[in-house]
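Only a single protein chain was left out; the remaining protein chains are all shown in position.
A and B are the chain letters, set down in written order, and residue numbers restart from 1 in every chain.
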Amino acid sequence: MNLVQAIAGRVLPTTVVGLILLFLIFPIVVVMVVSFSSATYLTFPPPAFDLRWYKAYFGNEDWLRPTWLSIWVAAAVVILSTLLGTLAALGIARLPPALRVVASGLILSPLIVPVIVVAIGIYYAFSRYGLVGTPVALVLAHTCLAVPFVVTSVSASLSGIDPRLQQASLSLGATPIGTFFQVTLPLIRPGVLVGALFAFITSFDELVVSLFLSGSGAVTLPRRMWDDLRFAIDPTIAAVSTLTIVLTVALMGCAHLLRKRAT
Amino acid sequence: MTSLGRGASVALTDLEKSYDRVAAVAGVSLDIRSGEFLTLLGPSGSGKTTTLMMIAGFETPTAGDIAIDGTSVVGMPPYRRNIGMVFQNYALFPHLTVEENIGFPLKQRGMPKPERAKLVGEALELVHLPGYGGRYPRQLSGGQQQRVALARAIVFKPRLLLMDEPLGALDKQLRENLQLEMRRLHADLGITFIYVTHDQEEALTMSDRIAVMNDGLVAQVGSPEDLYDRPSSRFVAAFIGESNFLPATVRGMEDDVVVAECEGAIVRAICPGRPASGDRVLLTTRPERLRFTDGAWSSSAPQNRMNVTVTEAVFAGERCRYMLQAADGTAMVLKEPSSAAIRRRAVGERTEIAWSVADTILV
Partner (left out) sequence: MAVSRPFAASFAWQRTVPYLLAAPLLIFMLVFYALPVLSMLMRSFFNPGLTLSNYTSLPDDVVFIKVFWNTLYTSIIVTLGTLLLGYPVALALVRTRRLAPLILIVIMLPFWTSVLVRSYAWMVLMGRHGLINEAMMAAGFLDRPMRLLNTPLATQIAMVHILLPYMILPIANALRQIDPSLARAASGLGATPLGTFRQVILPLSMPGVAAGTLLVFVLALGFYITPAMVGGPREITLSMLIAQQVDQLNWSYAACLSAVLLATALVIIGAAQRLPGIGNAFKMSAR
């Protein structure tokens, strides 16, 4: 009896949850392990460990060029979306309620609209102005996708500020502009940073819009991986994947810690 | 600022504030004297905080005027008013140290660093927190945060200090200590304090004068004694302290004293106006000013007397509290100091009570 209860009460749930967690993490681990494989084929477990696929990546201009493009595009997206998004979050918080709903509806809608619709919509418009295949097109489109994350993040930290802090600042003689720089901005800084990190990752990982806008002139890293997967699967992609996993997890981890510390 | 240390005078004239045509403040006129400790006392929604916010400049009056030292400040932004303010929950800047918090108003005024440090040090002394300058607000207790907020609000030597329920979040013991400290600070600084609270005990303890607010209007202004002993309305009598209310019919006047019939007895009361004979009125008296006479008690002062039945007797430590019922059924409360020498009354006992005419007010 007690054994049955113990199995039903503890062992079974633990096993089930353990298996689901394994399901979650296993694919990522496999990619990382494969990236260190010495084999030319995707076999698991690898026959021996080797760094050849990392050498292949770092030695190949066809991989490095898209990597740098992705980094530059993401950096530009960070600047543009953080600036526009932070200002807008500050403004929206003080708009009349009806306008606030409309404005935040427009800004947050990329979270809801299927990305393929956004992608072909922007492709449709940009192709008329010859923007397709330029980094500028990618920056503009990725900014639209990244801005909702900046605005939600900044708005959340704004709404966490006690309005009396701003009143206190004014009563102590600080002008509205002085209050913004000395009180409001320092208090929302974690939210702005989190938004910036999200914006970077959103752009850096983005594929669907890039598939349409990259053309042949502005191939991003995800686009390059996608093209490669169509033709040949060799573990170089595993090495690239591992590197991007490490980069994004590190950045998102930072964002996560920042957000936790801010609340 | 010709004479530092002197407080500002504040004149509110027919001040009004409405939100969507609902009046939060419905015409307040009040003269606050230089160097006075004035408390705006009232229940929540009475307009006291809105009034304070208009003086501070965070709300713009719908009508009326606010003059500080005879100059209207309506339309002047808060950061030019040079008014110290202590907020509910203190509103200390969480990203700045205690020193930086207190130095904040000095920095806004362009004061150089060494001078700033000196004044911040003095302010910390004044609120008994020397050595705490390097800490962050979250590392302080509630009482310490309160002192920092106070130091920050007075460090730039404003001539007027506004306080919005500054002790609301503290426990009773600490609150009482800080009340005394604020009185001392008020005496030391000599500046004008305007204090908002819903706590009548706090108002009575600290204030030179109290303005009782209700429904956006000032119900009565006066010294704590004035308000307690001579409330001008049923609201003030009920809001400040505990009161008995006796419905009565006016029978005549004897000089300043009204003679009325109440619960089958003739009762005399202090009366500011001149009611006509036959008017239905309400008399009020404080529970601790009633006495059991047992038919034998006498006093040189003119007395009111009434026969009552004890309906409830509660021993509450320092005092005993009795619920009484008069002949016509009006309920009254009597409080007497507890003493082993005084006989405790039993429920159901019929007896006589008396209280002085001076303690009976027509409201």
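As a working rule, a contact is a pair of C-beta atoms (placed from the backbone, for glycine too) under 8 Å apart; a residue touches a chain by one contact, two chains touch by 3 or more.
Note that the coordinates shown come from a computational prediction; the quantities given were computed from them, not determined experimentally.
J.: Can you say which of B:71, B:177 or B:249 touches the chain missing from this structure?
T.: B:71
J.: Return the single residue from A:30, A:56, A:79 or A:161 that touches the missing chain.
T.: A:30
J.: Taking the entire complex into account, which one of A:85, A:135 or A:173 touches the absent chain?
T.: The single option touching the absent chain is A:85.
J.: Could I get the residues of chain A that touch the absent chain, sorted low to high?
T.: 9, 13, 16-17, 20-21, 23-28, 30-31, 34, 41-44, 84-85, 87-88, 90-95, 103, 106-118, 120-126, 140-141, 143-144, 147-149, 151-153, 176, 198, 201, 205, 207-208, 211-212, 222, 225-226, 229, 233, 237-238, 241, 244-245, 248-249, 252-253, 256
The criterion applied here is as follows: only the chains that are shown with their structure count from here on.
J.: In their shared complex, at which residues does chain B touch chain A?
T.: Touching chain A from chain B are residues 56-58, 77-85, 87-89, 91-95, 104-105, 108-109, 152-153, 156, 162.
J.: In the complex, go through chain A and note every residue touching chain B.
T.: 162, 164-165, 167-176, 178, 182-183, 186-187
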